[in-house]
Each structure stands twice: as structure tokens, then as C-alpha cells.
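Notes follow the structure.
Excluded from the complex is one protein chain; the other protein chains are retained at their positions.
When the chains are written out, they are named A, B and C in that same order, and each has its own residue count from 1.
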Amino acid sequence: MDFSFSPKVEELIKKLNHFMEEYIYPNEKVYEEQLIQQENRWSAVPPIIEELKEKAKEQGLWNLFLPDSEYGAGLTNLEYAPLCEIMGRSLIAPEVFNCNAPDTGNMEVLVRYGSEQQKKEWLIPLLNGEIRSCFAMTEPDVASSDATNIEASIVRDGDEYVINGRKWWSSGAGDPRCKIAIVMGKTTPNANRYEQQSMILVPLYTPGVKIERMLPVFGYDHAPHGHGEITFENVRVPAENIIWGEGKGFAIAQGRLGPGRIHHCMRLIGAAERALEIMCKRVLNRVAFGRTLAEQGVVRDWIATSRIEIEQARLLTLKAAYMMDTVGNKEAKTEIAMIKVVAPNIALNVIDRAIQALGAAGVSDDFPLAAMWANSRTLRIADGPDEVHKRQIAKLELKKYQ
Amino acid sequence: MDFSFSPKVEELIKKLNHFMEEYIYPNEKVYEEQLIQQENRWSAVPPIIEELKEKAKEQGLWNLFLPDSEYGAGLTNLEYAPLCEIMGRSLIAPEVFNCNAPDTGNMEVLVRYGSEQQKKEWLIPLLNGEIRSCFAMTEPDVASSDATNIEASIVRDGDEYVINGRKWWSSGAGDPRCKIAIVMGKTTPNANRYEQQSMILVPLYTPGVKIERMLPVFGYDHAPHGHGEITFENVRVPAENIIWGEGKGFAIAQGRLGPGRIHHCMRLIGAAERALEIMCKRVLNRVAFGRTLAEQGVVRDWIATSRIEIEQARLLTLKAAYMMDTVGNKEAKTEIAMIKVVAPNIALNVIDRAIQALGAAGVSDDFPLAAMWANSRTLRIADGPDEVHKRQIAKLELKKYQ
Amino acid sequence: MDFSFSPKVEELIKKLNHFMEEYIYPNEKVYEEQLIQQENRWSAVPPIIEELKEKAKEQGLWNLFLPDSEYGAGLTNLEYAPLCEIMGRSLIAPEVFNCNAPDTGNMEVLVRYGSEQQKKEWLIPLLNGEIRSCFAMTEPDVASSDATNIEASIVRDGDEYVINGRKWWSSGAGDPRCKIAIVMGKTTPNANRYEQQSMILVPLYTPGVKIERMLPVFGYDHAPHGHGEITFENVRVPAENIIWGEGKGFAIAQGRLGPGRIHHCMRLIGAAERALEIMCKRVLNRVAFGRTLAEQGVVRDWIATSRIEIEQARLLTLKAAYMMDTVGNKEAKTEIAMIKVVAPNIALNVIDRAIQALGAAGVSDDFPLAAMWANSRTLRIADGPDEVHKRQIAKLELKKYQ
Partner (left out) sequence: MDFSFSPKVEELIKKLNHFMEEYIYPNEKVYEEQLIQQENRWSAVPPIIEELKEKAKEQGLWNLFLPDSEYGAGLTNLEYAPLCEIMGRSLIAPEVFNCNAPDTGNMEVLVRYGSEQQKKEWLIPLLNGEIRSCFAMTEPDVASSDATNIEASIVRDGDEYVINGRKWWSSGAGDPRCKIAIVMGKTTPNANRYEQQSMILVPLYTPGVKIERMLPVFGYDHAPHGHGEITFENVRVPAENIIWGEGKGFAIAQGRLGPGRIHHCMRLIGAAERALEIMCKRVLNRVAFGRTLAEQGVVRDWIATSRIEIEQARLLTLKAAYMMDTVGNKEAKTEIAMIKVVAPNIALNVIDRAIQALGAAGVSDDFPLAAMWANSRTLRIADGPDEVHKRQIAKLELKKYQ
């Protein structure tokens, strides 16, 4: 198990850190201000984003997430880990490098399972950052943590599929550039549990697709990307829009979720690092009861505990990434499940301590803490709640003795 | 220590519960919709509020918080506890009964320490629910958890006081009906630490008062009330606006904060109860992995732990209330400090479990959980962060052996 | 809900506290020394115990646990709570007042369900402190947390019952004065689940009863009382030794366990109080890194958290006791279950913090902390593990919405 970084990666880390200092952190407030000054929060993407994307592309900081070397940077998961962590330090950063969820996961699906036609039509513009995409799996009417509960129907009718269903938490659906959804639903309700589901490409402008509303997260609308509730009413798409084939939904989901999950974890560690940095800087400069907060024992305890949690989570992320690279996502499933539980929880812990150390400022938007907290909180639920992952970990542990 | 409720209180509990069922819960969504349909979120208070206030007044469910029997309902803290808890079940409820922070605390200050003129001018309209008020103590530039850090100046100049300073987290300042602020600042910088501060009444329309911005809480703007950052620049008010006298700021703050803190705690217990109820109802009806969530051991563990935490917090609240009634706020300071630490933390625990049990729905605004969480989170900071209260509790404990 | 103490109870509190100061604390070391100087640790009870019992009897501090006024002190559970808590401050105290488990539970069974003959033969000497008893329910071969698993057999044969089975954790069985066991086993395997079990009185000198060994608890042997593993091989006792009747085992267990559980909780709160006191005294007098430990923020946080946990647990204990007194053990089952979970856990927390504050001294026997910790740890298991109680609490909570 070798976690060393090659000179190539060290170089990328350096460039990326420099880019963050130069272009990302100073523009976080610019982004928010542009958003407020728009016609409305959903009408456009703040122009700073496209400006920064150009710069990132120029510097070769583009599509780093994609291990495939034909389409992407060709980095392994382990190589990508420190880079993705850095991007996770700012909520506006990942998109600037075309490394944001859910587009990365969707691109990965198309690279692995897409037909040539699908790649040409959707993958290329996504890789170029010209369009955005969403992923429509979760449903309001069932506990979607158990994916066999998914009830949307995808029915073959001649050369077309007809899609009906209600989805929510399709992140990115609000983005005016979002053109395509990958929809999961049942094509084959009579097959065995793991072969009933399929994935299909549905352009958002197809008749019958309706974004009912955008869902907030702890008061944040996450505009202009947002989280959509979408109804599909007799939506017809060409049969060739199916991805890989009928009944492959589960298999694709497994392939998609491994990298998607670990990318979230890498970013969460970056968020936690930034929160710790904010906390340290602040407590060195605030005085209460005759001493700086940094000199108070409880605050020092928070800092130490935070450093300990981050270090351990990072090592586990690296191990999971290393295993995905060497023995494959399937063999790495315990490690992926473990880090998917750990990373959001430690990020929440660290951010929460930072909030407490900052006092009232911490819950406001003067610092990125509250927004990072809300974002991290969703990741104890999204891509499988903690409990489902723990269930899986325990099952694999017990199997050793059965 | 007798926590029994008199028939009068039992009757009020019954009426209040009925009112909640009839008028509050069904109108939570109405409130939000009216807010959205306004010119903007700050332009007005949704009309449903004034309608409900009328109904509450008619039913005698009005000013229940005020122990003083001349101006208020004349209930003891212990008697008010179960009523306030019920109100805490809905974020829109307290105002309907004229029992919302920070107005209750401000009214209490005026009842106790206000001059006849101050009472006539500000207390009466507040008691009638005609105007709203805010409390300007916390400052962005210092760790206000240590109140001796407060730096705003209040300087006598002839028949006037001149106020300069920057305050934030003045809750309610955004409300179009908010007319008056109680401002804390230094009149007597050379006095001993606890006699430097004074409180003064400042009408919000006084020249030099400027609401710079409204601060969000985890993405929530809490419009139309909100949390204001306010600058005071050479603001002049008549000398008789001082409350009680120069140097009394600390003493008033102590008097004000006792009841204010415990009211928060009562409401938090109500919030926790509602979250537990929402969780129980939901898990009985969602199926994952072949069983309802209610049948899953981990969910059952959450429910039991939540019930245990709520019961203990409620008992401690009642004890603190009882002591305030019988031996006074000062003697009850350990108990007030303890419950001020316990209540927000257990509410956050219970609400967080409920969110997790609901999955994605939990972080949205389809349920009141996320909003209640954000609100509860501020209360680990507002009116003294946990750490300051714990510091105090430890000090009193150690004193027993010194 | 009235938790006030009558003058009678206040007087007993005063007397008991005085007795503790005068006779118990100074003799804790004496007890240990006498034990070490015996022939072996199981050969006798240190003589100081009988001396102190005489004194306690003289002062009327005897059998305070027993609500029945014919045989005992006639105190309610609520009245007994503060007294039992005080006794819980020392591991040697309860027996001195004839208020130690498992004898109290056994005496209560005999008062409630015993025949006149059984009372005369066993209850009276127990009440007099002349003999000791044990309770043989838990079995090594099954998960006894589910009492329907109990497999010992009690078979009628003419005028006798024949008992076969293996029991362990029969506390007190090592005591040379222990003469009688209450044994639980199946008389009626074909009855419904809750009517299969019976309880029967088995003198320990009956042929076929064999104490196989004494079980340690975290290295403590708890000599001379100890925890026995006992085999019953064709043990014959007269048919009249059955308590109440065949199939009543469950019903008796329920009746027995309510008071038994809450007594444990009362004592645990006393143990926690003593640990907090030891911690406070010590940290005021130890210096590290230039300040006393009492001045270190983390230590202060421990003290505050401990005080908060104790206060809440005590209030919940009082509530459970009050409900047992007013609406009965059955109606109070949620409260009993809650406090049975809370008390051992908070005691462990408080004691563990005290140990950490004392450093190496804390894990030794120079202070009672380590022994109290081990004792408290067993109470997360004994009389139902936490998880069984939580299961029950959740079930009752969910029932409200079904």
C-alpha cells in the first residue's frame, strides 16, 4: 500500500493550491454578489464561473477526476485524491475545474457504458464544460436508500421508451445549462431484484419532463444549480438512449457510485481542513475572559480532536482510493463504505466546532462554515445513508466467521 | 420541589394544544406561501400572523410569558413551562401568542426596570402586539460571549445620550413593525467591570441608526424578522431613555437573561418533541430492506435515546423554573446555566436523528426539521455559548470545596 | 409531580449523612484490610460489617428500602430515593443498612408473594440481617436478556419439586451467611411464553446444589459476597417452596425488578456524586503546566458536564420513583426503563472522567473510583442490558402513533 505522490501529482497539487489562492478564495464573495444581482437566483450562472473555467482549462487543471486517459487526465483515484481534497475547500471550486458532482459521475457512466453516439452527443459537451447534467434516481414516495424500492417505469414502446415517475433531489437540475438527465427506473419488473432497473438518457427539454420545484437544503437553495423535483409524464425518448442495456441499472449504479462516493469524501476532507484553518486563525485573534480563545483548554481540545479526525479520514480515503485502483471498486467496497460513513461525519464535527469557536459569525454567511455544514449534512444521506453503509460493513465483517 | 400543574394550567395546556392543532400547524405552510408572494421577503409580515394573533387574544392565550399580573398573565415560570413548550413546537407559534423572543425579554426589562413613561410609550404597544422590538448587545468586533468586551459607547451630552457602535444579531430588526431597540453599551468605562455598561432605549427611526444588512442562519433569512447588523453613528436620544440608570446594564442583563434563557429551553423541548413525533410517524410508514424503518434496531435506538434525552431535559427545565419562582433567578443560576447547555444540545440531537430517519426529506423544508435544527443551533451560541455556561457551572461546583 | 421531602425524610438524610461521615468512609479501608487478613477472601465477612450493622440498627437506619410498613420502614420509593443515593456513595454502605442487592429484591418478593411459612423461615432472618440470599436467574448457555430463553427445569414430583440447571451471576452466593436462593426455571414449558417460568426457594445446603466457582468482575472478586456459578442437579425441595404458584415467575420478576432496578439507579447517582467530589477535591490541589488542574479548561468542562448529567439523572430517578408510588410499577415502566439506561451510563461517564483527572491513582484502589466503575459497568448489563430497555422504550413511544 503505497500512498506516495508522483512528481506529476506534486506538481498538480502546487498548481492547484496556487490557483485556489489566486482565483478561487478571492472570488467566493464575487460569486455570491453576482448571484444576488441577477434577475433572479436561477436565471443564470454567475459569470465569474465561466471566466475561471477558462483559466483552469488553460492551466491544465481540467477533468482531473477522469481516470480514462483518452477523455480525461488519466489520473488514478489515489492521484486524484489530494487534488480533489483541495477543490473541496471551496464550494465554488469543483465546477471551475469541471470536477463537480453530479456531472463527474455522469461523465464516468458515459465513458464506461455509453455508446459512441451517446458519447458524442452528451459526453463531449460535458467534458468541455459546455452543458451540465443531472441524475434522477431518488424518489419522494419510497425509502430510496433501498434502491430496489425505486418505482419509476421505463417501458419499451416500439423504437422508444416511455418514462413515468416522480424524482427528487436531482442536483444540478436548476442550472440553465443543464440539458440532460440520467434517469433510473424499472424496465423489467419481473426480473430478479438486481436486474429490474435500467438507466436512460432523457434530455430535459423532452415533452413531459417537468421541474416541479427546487428543494432547499437547510435554507440554502444552492441556486443556480439546485436540487430538482421532476415529474416524468409519458416522456418518450429513442430506444438507443438506454445506457448499456435493459436491466443494467444496478450494475451501472454500482460502477457510478464507487468513484462518486469517494470524490465526495475527498472534498469533505478539504472542507474540514478549511474549517480547521478558519477556526485556528480566528481563535488566535479573539480574546475572552482575559485570554485569546486559542489559549482556552476546550478550544485547544477541539483543534486537536479535529486534526486527529481529519488525519484518520484522509488515510482511510487514500486506502480506499488505492484499493479501487489496484483491486477494483468491487473488492474495495468495504473501504468505500467505511469512508462514506466517516468523511461526512468528521467534516460535520470539525465544521461544527469551528462554528462554535466563531460564535454568531459561524452560523452566518460571512464565513463558508454554515454552507459547508449544510452541504456535508446531506452527505450522511446522499449516495446511501450512513446506516445502509454500516449495515453492509457489518455484513462483510460477520461473513468472515460464517 | 413540586412540579404539579394547577387546574388553571391544565386548562391552558388543553386550550393551547387545541389552538395549535386548529390554527398553527395548518397555517405553517400558509405563512411560507404568503411570505413568498410578498413584494419581497422583508416588505411585510404575512397577514396570517395578525389574524392568528386576534384569535389567540380572544381565547386568552396572550402574554402568558409575563409573571407580572398587572401587565401579563401572572403565571409563574413553572406554570409557563408546559405552555411555552407547546408554543415551541412551531416556529410561527410564539409570536401568535405574543410570546416570542426578543420581545418577551424586552417587555420583561420594561416591566421590571422601566420608568412609567417608558412603560407607557413602549411596553403597552409591545404587550398589545402593535409594535415589535429588538435587543442590540452582541458586537461583530469582539468576543461578546464575554460581556465585558462590549465596546459601544453611550455618552451623556446635556439632556441627551450619544450612542456610537456596531451591533449585530439584533434579532427582529428586519420586521417592518420593529420600532424600538434596547441597546447595551458603555457609559462609564472607568467603573469596575460590572458597572461600566448601561442599557438605553433607541427608536429605530432615530437619525444615525442604520440597519446595514440582515444576517442569514444556515441559509435561512428568517424574514421578515431577521437578524440585523446595525450601526449607531452619533445617535442622540433623550437622557430619560436610559433604563434604570447608568451602569445598570449588567444587572439588567442578568435579570433579563434568566427568563429569556429558560424560555428558549422550554421552546427547544417542544421542538424536540415535535421532531420525535415526526420521526415516529414517518418510520412507521417507510419500508426499506423488507421491514418498516420502525422495525429497524438502529431507528428504535434513536427513538429511545430521544425520549430519554427529552424527559431529562424537561425535568431539568422544570426544576430551574421552580427554583426561579421560589429562590430567585440569582440562586437558580446553576440550574439556568445547566438547562441552557442541555436544551439546545438535546434538541439538536433529536432533530438530527429525525432528519436522518427521514432522509432527503429531512433537510428540505417539506418538514420543519431543518429550520428547527438551524434555529436550535444558534442557541448553543446565543445568550451565552455552551462553554461560558459550563465554565460557570464548574466554578460553582468547585467553590463547594474551596 | 411533587418531589419535596417530608421532615421525616430530611431527618433521615441528615442522620444518614452523619453516619456515612462517622462510620462508613473511615471504615472503607478497614474493610479491605480485614478482608486481606482473613484466612482467605471467602472465609468470612470482615467483622467491621456486623459492628456497623449494629450501629445502624440502633439509629433506626435499617430496612429503609422496604415500603411495607409491617416489615420495613414504610417509606415510599420517592422517600427512599435520597437515602439510597447516599448509601450508594460507598460500596460497603448498603449492607450496613440491610439495603443491599440482591437481598432487598428477595425480601420484597417474600413480602409480596411469600406464604406465611416462607416469610417466617426466610424473610424474618433476612430482615434481621442474620442470613443472606441470592437470586439465580441468569444462565450461561442462553442470552438471558430475553427471559423466555431461561432453560432451568423445575419439575413436580409428588410433594417435591426437582430442579436441574446451570445458573451464573448469582450475586452474594459466596457469602458464608448466604443460606437461600430464589431460583427461576420452567415448570410449565407448554404454557404461553409468559407463564412457563416459576420461582422457587432453594436452601443452598440442599443436596445437588453446587457452587462451581465465583466469577470476577474486571478483576474484582467482590469477595466475600461474589458472583456464583451454581449447578442444580436433581435438587429436591418441598413443593411448598414454590413462590406464589406455578407459572408466576414472570409476574414476580416484573414485580421484583421494578424496585430492584430503581434502587440500583439511586445508588449509581450516589456513586457519581462521590466521584465528582473526589475529582473536584483532587484537581484543586494538583498542579500541571503552571496551573492547578482545576484551572484547566478541559477539566472544568468535565466537572460541568458531570454536574449536568447527575442532575438530570437524579430528576429522572425521582420521577420514576414518584410514578411507581402513585400509578404503580406497571404504569411507570417507561420511566423505570429510561432511568435504568441513564443511571449506569452517566455514572460511568462521571467516574471515568474522575479517573482521568486523577491519573494513575484513579485506576488503583487508593480511591474507590475504579471499583465503582467496574460495579457500574455491570449495571449496563444486569437486570436487562441497555438495549433491551431501549427496545421497550421505543416500542411504547411508537405505540402512541399506531
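As a convention for this text, a contact is a pair of C-beta atoms (placed from the backbone, for glycine too) under 8 Å apart; a residue touches a chain by one contact, two chains touch by 3 or more.
Treat the numbers as computed from the prediction; the structure is a model and nothing was measured.
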item	value
Touching the absent chain when the full complex is considered, from C:47, C:74 or C:140	C:140
Touching residue (missing chain; options C:191, C:239 or C:288)	C:288
Selected residue (touches chain absent from view) among C:321, C:370 or C:393	C:370
Subunit C, residues in touch with the chain not shown (by the definition above)	138, 140, 142-146, 149, 168-169, 215-221, 286-289, 293, 296, 298, 355-356, 359-366, 370-371, 373-374, 377-378, 380-382, 385-387, 391
Touch list for subunit B against the chain that is not drawn	296-301
Residues in subunit A touching the chain absent from view	1-4, 276-277, 280-281, 283-284, 294, 297, 300-301, 303-305, 307-308, 311-313, 315-316, 319, 334-335, 338, 341-342, 387, 389-395, 397-398, 400-402
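One rule holds for everything that comes next: only the chains that are shown with their structure count from here on.
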item	value
Separation of mean Cα positions, subunit B and subunit A [Å, integer]	37
Averaged-CA centre spacing for the pair subunit C and subunit A, given as whole angstrom	53
Touching two or more other chains - residues of subunit A	296, 298
